[in-house]
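Got a structure here, written out as structure tokens. Questions coming.
Part of the complex only, each chain left as placed.
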Amino acid sequence: MSKPAVRDALERFVDERDWAQFHSPANLAKSIVIEAAELVECFQWSDEADLDRVRDELADVLTYCHLLAARLDVDPEQIVLDKLKRTDAKYPVDRSRGRSTKYDQL
Amino acid sequence: MSKPAVRDALERFVDERDWAQFHSPANLAKSIVIEAAELVECFQWSDEADLDRVRDELADVLTYCHLLAARLDVDPEQIVLDKLKRTDAKYPVDRSRGRSTKYDQL
């Protein structure tokens, strides 16, 4: 987490409530998929959605992602950059341009 | 996104492949739940997991979260802080301390 503000704010929030005991990596992973499905629910019957609600559900997904990153002691932005480097290699620009094909079928 | 490095790196990655056309909010929401479920898969049969794999799956969830935040034109850290303020009000410290009870049952 680059902005210490976020990591610190979440840590204080959790500490005040003594909730770290519930935040095992397994429980946080379940929490992330639960919130991710609420995000999908914004689009359940239509691709058009209330974007304020989308932003709120995205915030919930991100909150649990930050908590899991903190629990794993990794920087959430650094792991995105690290993964991007590998994804970059899996999807060569010339073969993937303008196509949503999965890398193993390129 | 606080580190311009992440937002810029993702934008370049997407632009080079002309993939913005696939990144509607609805498709990104589906992508987030797909990756979130792969994260849960690390814990499918046990709460103990290979933490390197967990970190990689978390990076995938975060990547799509960043893409959706960019698409919504919101700062992914700011929305976490904004939401935290409201969650803070929903879970008063004295009533929620040490309990995983949902706010509507506190």
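The first chain written gets the first letter, and so on, giving A and B; residue counts start at 1 in each chain.
The rule is simple: contacts are C-beta pairs under 8 Å (C-beta built on N, C-alpha and C of every residue); 3 or more make two chains touch, one makes a residue touch a chain.
In this text the structure is predicted, and so the values were computed from the model without any measurement.
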item	value
Subunit number of the complete homomer, 2 shown here	4
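Please note the rule applied: only the chains that are shown with their structure count from here on.
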item	value
Superposition rotation for chain A onto chain B, Cα-based, multiple of 5°	180
Between chain B and chain A, distance of the C-alpha-averaged centres to the nearest whole Å	2
Footprint of chain A on chain B - complex, ascending	1-3, 5-6, 9-10, 13, 16-19, 21-22, 24-26, 29-30, 32-33, 36-37, 39-40, 42-43, 47, 49, 51, 54-56, 58-63, 65-66, 68-69, 72, 74, 76-77, 79-84, 87-88, 91, 93, 96-98, 100
